[in-house]
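After this line comes chain A, so read on.
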Amino acid sequence: MLFDYLPLLVFLVMVAALGVGLTFGIPLLGPRHPSTAKGLPYECGIVPAETARRRFSVTFYLTAMLFIVFDVEAIFLYPWAVLVRSTLHIFGLVEMTIFIALLAVALLYVWRKGALEWD
Partner candidate 1 sequence: MNPTLILVLSAIVLGLPTAGFAVSAISAGRLPHRLVAWTGPGVILGAFVATLIIFVAMLQQPASSRGITVVFWHWLNTSVASGHGVAAQTGFNANFSIRIDPLSVLMMLVITGIGGLIHVYSVGYMAEDPGFNRFFAYMNIFITSMLLLVMSNTLVFLVIGWAMVAFASYALIAFWYERRSAVVAGRKAFVTQVIGDVGLYLGAFLIFLNLRGAHGQLLHTVNMQTIFANVGPGAHFHDGLGPLGGGMVTAIGILLFLGAAAKSAQWPLHTWLPDAMEGPTPVSALIHAATMVTAGVYLVARFHPIYQQAPVAAGLVAFIGIGTAMMAGIIGCTQYDIKRVIAYSTMSQIGLMIFAVGVGAYSAGMFQFFTHACFKALLFLAAGNVIHALHDDQDIRLMGGLSKRMKATFVAFTVGSLALAGIPIFAGFFSKEELLGSGLALGPAVPWLWVVGVLVNVLTSFYIFRVVWIAFRGEPRSEHAEHAHEAPLLMLLPVLVLAGLATVVGFLNVDFAGFAPITLFSAFLKPVLGVPAATASDTAGALALLAGFLLSVGGIVLVWAVYGRGLISRELVPNHLPWLYQLSFRKFYWDEIYDVALVRPTVSLATVIRRVIEPEVMDGALGGIRDSIAALADDFRTFQTGFLKDYATWFFFFAVVGLVILGLRLS
Partner candidate 2 sequence: MTGLFPGFLILSAAMFSVGAVGVLVRRNPLVVFMSIELMLNAANLALITYARYTHTMAGQVFALIVIAVAASEVVVGLALITGVYRSGHKLNLDELSEMSE
């Protein structure tokens, strides 16, 4: 039934409204005194040393990729978690252990290959 989705719709509307309201509301509410110092990117009040548009080290991308893959594997945990008590029992445990073990091996490999080192 479509009405089941009414709360979700309301929620979405609220989120949207809040976001828009905050974005456009604040300038209206508060006074504004722009200055170059204020225009700078905010770094805890310290004057930025250089532009933010510099290249990141490749290691950053590397870690990001590794994170993606390991992170996404986690989705298999949800359906498993739902069923492990009711249906899968020990077999599920064994299965998931194998799965995790494989991930662990991969992690170990990455680690030993030094892909996690920053320099």
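Here is how the candidates were picked: all candidates are chains of the complex that A comes from, given by their letters.
Simple rule for what comes next: a contact is a pair of C-beta atoms (placed from the backbone, for glycine too) under 8 Å apart; a residue touches a chain by one contact, two chains touch by 3 or more; residues count from 1.
The shown structure was predicted, so the numbers you read here are calculated from the model rather than taken from an experiment.
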If you had to name the candidate from 1 or 2 that touches chain A in this complex, which would it be? 2
So, in the complex, the side of chain A touching candidate 2 is made of residues 1-2, 58, 61-62, 65-66, 68-69, 71-73, 75-76, 79
